[in-house]
Each structure stands twice: as structure tokens, then as C-alpha cells.
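Dropping the structure in here first, questions after.
Only a portion of the chains appears, each positioned as in the full assembly.
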Amino acid sequence: MIIVMKAQAGQAEIDNVIRMVEALDYRAHVIRGVERTVVACVGDERGEGHSLAHLESVAGVERVMPVLKSFKLASREVRPEGSIVHVNGVAIGGQRLAVIAGPCAVESRSQVEAAADAVKRAGAHLMRGGAYKPRTSPYSFQGMENEGLVLLENAGHRVGLPVVTEIMDPHDIDLVAEHADMLQVGARNAQNFSLLRRLGKVKKPILLKRGMSTRLEEFLMAAEYILSEGNPNVVLCERGIRTFETATRNTLDLNAVPLLKEWTHLPVIVDPSHGTGIWSLVTPMALASIAAGADGIMIEVHPEPQTALSDGPQQLKPERFADLMAALRPLAQAVGRTL
Amino acid sequence: MIIVMKAQAGQAEIDNVIRMVEALDYRAHVIRGVERTVVACVGDERGEGHSLAHLESVAGVERVMPVLKSFKLASREVRPEGSIVHVNGVAIGGQRLAVIAGPCAVESRSQVEAAADAVKRAGAHLMRGGAYKPRTSPYSFQGMENEGLVLLENAGHRVGLPVVTEIMDPHDIDLVAEHADMLQVGARNAQNFSLLRRLGKVKKPILLKRGMSTRLEEFLMAAEYILSEGNPNVVLCERGIRTFETATRNTLDLNAVPLLKEWTHLPVIVDPSHGTGIWSLVTPMALASIAAGADGIMIEVHPEPQTALSDGPQQLKPERFADLMAALRPLAQAVGRTL
């Protein structure tokens, strides 16, 4: 931690800061600059209760600047070679890309089976589908819930694909973990810490989506909640952030991909369906995601998007998803990956 | 709903859209413009499954524009005179302003009692204090939890103040509702719909904070989740949004105050402590909040901010909070309110 004193701070104020810092087990180094005095604090700044941020309210202090990023277990330094997360036989994070595809929401047996057939045929490795849907309006379709969960499991496993589905309520964890191969945390729950903490005790891998306004360091701290409770199997998913731009549903932040790959050993995938909200942008942005270094993509595919009960505008028809997969193959090769 | 067709859309595509719209119980009016054809759809666009957004994926459709805001029960039209929410004898939303004050987190019996004495003495009407703390880092102080809840209740009630505390986990609802007079939903759970839905069945009033990236219409839809489950006692709280500006912790969006007062009958208060993150800005922004038309404010007050276990830089010392209250009195009068 670096503590910058105010221009007019006197010696008594500096001494007081030193005393407070040392009481928290830091060693203090005082550096007198041309216009400001700085107190550099050496110690374990990521330990419990060891933040010095509250010193900003101490007389004479202008600013407290942390030196370290606050995540530990998620840090690349812990596992420089990178992690591979296994989802019922499918590896995410290795040289081979992982493609997750399926409808936004499970709507019926026939719909989810048609989707399963389509994504399997086109070469997807996992199937997605929402049983519990976080909708902005309480009057919108909220998902088929438990029934949808079973339909998804059956449809996916029938064609040999592990299934991923979103968990919204801690009460449902056991049930969802029983039927799904991977549990997804949606953007709106990206900082629902009590949910994250419980998922740290689950034996299934977690697909953690970035929140709409989550900074990358906070994103890794959300992963840290899961990791620190004992579940090491976390895959990160960039899905677009909220910005001033309204032409697209979200702004897909692909900068996040290579930066996260530098900062963390966890696998990183991208969801260009939510990241754009417009089906015609999904394929170019899926290609861009892989070119940026992502370990996989998650794509919404619906047998009939124009009748979808949610997110119709961003779901691909099966034939367009097949085209996406065809376009992805040479691109994967060009960046040294396989599909 | 207004459906804008693409420039090159043909008659077959227009006919197809009309057919789909009528199948959803809308009447379609076709208007041929200079460059585009528009299909205006008359019907109940806020009914379940009645959104037409998915038509954006239909051939020939460029855009679907809703005509109505999507909230109903929260709408000002429902109760033009405005709602008053009663919290154990204290009214929020009337001519008299409501001041909620107290520490960010309950840290000890002596701390919470000192805070209760101080805020009561200065004239606050309700006491706040966090027992469960949503912290970005799993390694930070997470609150005294159940023990903190009881300490808060005792400290507040001893000085005659109803207490408000944050609820993070649906599992804790019964316990928190037993000890607190008002339950707060924090910014990170602003779109935790399963939590909101459960709070709609609780018999205590809810203080709903705006999320860091929640648009005002979405904020009212979050309230709608609570209202539509049967709990009419919701107070909205603007607490700053996340923007590109980093000089302050958040950007306090006071535009939200008069706009929400136009759109909804629910009371609106402001939290300038989180909205600024800097104690020296809290008093001016508290005054500005009331001048903008807020029904109250929520202020973080700590007996010793420089030792606080969370959010030290934004908590006021008791004497500064007393100064804030003194400054607020004439301003309240100037805008026709009482304190």
C-alpha cells in the first residue's frame, strides 16, 4: 500500500499514520517528495482486515493506493500453465476449443430436442438451455423451472452432450447440481456473494459470467469467492458490459480475453449472443473471440427464433449455427487451436 | 408496439408480420412511409408473453419499439397522490423528510451503541447498520451476521429508532424480518429476482437500492417484482451508478430523483455516502438530494471512521453528521419540507 499525504500534512499527521499502519503489522517507509510525502507500507496487503483503505478518512491523508491486485487463488502466478476444467468428459481450457450451444430458454420437449439435435450435428461440445430465467419483467416468461431442467438433461444426454444451465436461487442448488453437468451464474448474480459462496461447496464446475458493470479485477474476486470455498472448477465468461452504446444490447469487451489470460489461470470463454444481442453479429464476434484467445464460445441456438419466448433477436437458426461452426474451423487452425 | 420494416421488405414479409402480430392478439395498422413501412400494433403490450421483441428476428423486420414503459403497479398513474411507507411508526414519502443514519457495518456492541446515540441525538429518524456485508473480496470482513443483527436491533430500539439492515441470502429472510423493521436490498442484488420475489411475500417494508448499472425503467421493474407478489411497501434508493468517472466511488444520479417522482408513486431517497465514497462530499450531496425532491437520505455515520472495518473513507463522524442535520433544516424549509 502507498499512502499519499496531503500537501499541507504536518509531521504529527505523518507520525499518526505511521503508528496506525504499524499497528496493522505493516512496516512504514516515509519518502519525502517535492510536493508530497508518501508512506510506503510493506506487509501482507491481501490478508483479512489488512486493507488500509479506511486510512483515507484519517487527518492529513489524501489517497491510499494498493500495490497488489486483490485476487490470490485465481492469479496466474498460482498456476502459470493454466487450468483445464472438465465437464463430464469435455475439457475447457486446453488446446481444443469448447463450443457450448443451445436455446436461451427450454420451452418444450420438442423445442429442446430439436435444438440438441441441431447443435450436436453442427459440432457443439456442450449444450446450454435456461430452466430458470432472470427476466427484467415479472410478467415475462420465467422459464419451465424444474420441468425444464429435466427436459434439458434428457435432450442433451440423449445426443451425448453435457448440459449447462443457470442457477439463480441457492434453494435450487442441489436439484440443479443433480441434473446439470455445469452450473452457470448469470450476469445479474455476478456479485451475489451468498450464491457464489455456496457454489464453492458444490462438486460441479461453475460457469461464471461477468456482470454488466463488473471490472475485471472484481470479476476475478467473484471467482475467488468460489475458489476459496473449495471448488477449483471455474470457467469465466465475458458476455458484454453495459456502456453508453445502444446500437447493440451490450458492448462485448474482447480486451478482457487476453487480459484475463494474463492475470488468471482459469479458462475464459465468450458469449457473443448476449454480447451483441443481434443475431447477424454473432458469427463475426464468435470468430473475433477465438482470435482474441478465448478457450471457447457460448452461442444461443433456437430451432425457430421468431417464436422464442425470450431473446429471439439474438438466437441463431440451426443452419446459421452450422455456418458459424464451418467458419470457425479454419480460423481455429490459424490461431493454433482445434475445434 | 411499433414494428419498423426494413427498406427492402416486400409485401410478403409485411403480411407475415401482420399474421404473427395478430396471432398474439394485437391489431395491426400498416403505415407506408417515404422510406419505410411501419406496423403499429394495438393491444396489451404488457401482458404475459405479449412482448413482440422476438419479432426482430423475423425476415424483413428492422426494429421493434415498445410504446409503453413496462412497469404497471409501480406506475404513478396507479396512485397519482404518491405512496407513504410506514416503518414501525416512521413515515417515508410524506411532507416530512426521513433521515436514515448509522454505520456501514455493525462491528461491536459499543460501536453500534455509540452510533445509535449519535444519530438519535442529531435527529435521525431511522438507524441503519450492516450485519451481512457484501464485500468485493472474500478475504474482507463479512459482517457479524446474526450476532450483528441483534446488536443493531437492540441499539436502535434502545434510543427509539426503527432499524434497517441489508438482506443478502433468501435463507436469512425470516431471521432478518424478525429483528429488523425494514429490509434493504443492496445494489449488487438489485436484479436478484429470486430474492426480490421472496421479499414480495414478507410483511416488512423493503428499501430497494438501484443497481450499479440499472436503468431507471429496470429499477422500477425490480420494484415491480416485489409489488406483484403482494408487498406494497417499497422505498427506492438512488445510490450512484457506475460510470467512467473514477474521482468518486460512484456517480450519484440525482436526475433519477425528479424523474422517478414523475414515473412512480413510490417514495425515493438518496444515499450520498455510497454515491460519492468521499466523506467531504456527503453533506453537499445530501442537501442537493433534498433540493432535487428526494423524500429522505441515508447517511453512513461511524463513531470512529478511521478504524472502520469497511467503507471508512465515506463515513461521517458524529459531529459532522450533526452539522449535516443543521444545514439540512433551513434547506428543507426552503423546498417546502420539514425534517
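A and B label the chains in the order they appear, each numbered from 1.
In this text, a contact is a pair of C-beta atoms (placed from the backbone, for glycine too) under 8 Å apart; a residue touches a chain by one contact, two chains touch by 3 or more.
Keep in mind that this is a model prediction, so the values were computed, not measured.
The complex is built from one repeated protein sequence; 2 chains are visible, and the structure file as a whole lists 4 copies.
The criterion applied here is as follows: only the chains that are shown with their structure count from here on.
Centre-to-centre, using mean CA coordinates, subunit A is 25 Å away from subunit B. Contact residues on subunit A toward subunit B in their complex (touch as defined above): 20, 46-49, 51, 53-58, 70, 72, 132, 134-141, 168-171, 188-189, 191-194, 197, 211-213, 218, 221, 224-225, 228-229, 242, 279, 305-315.
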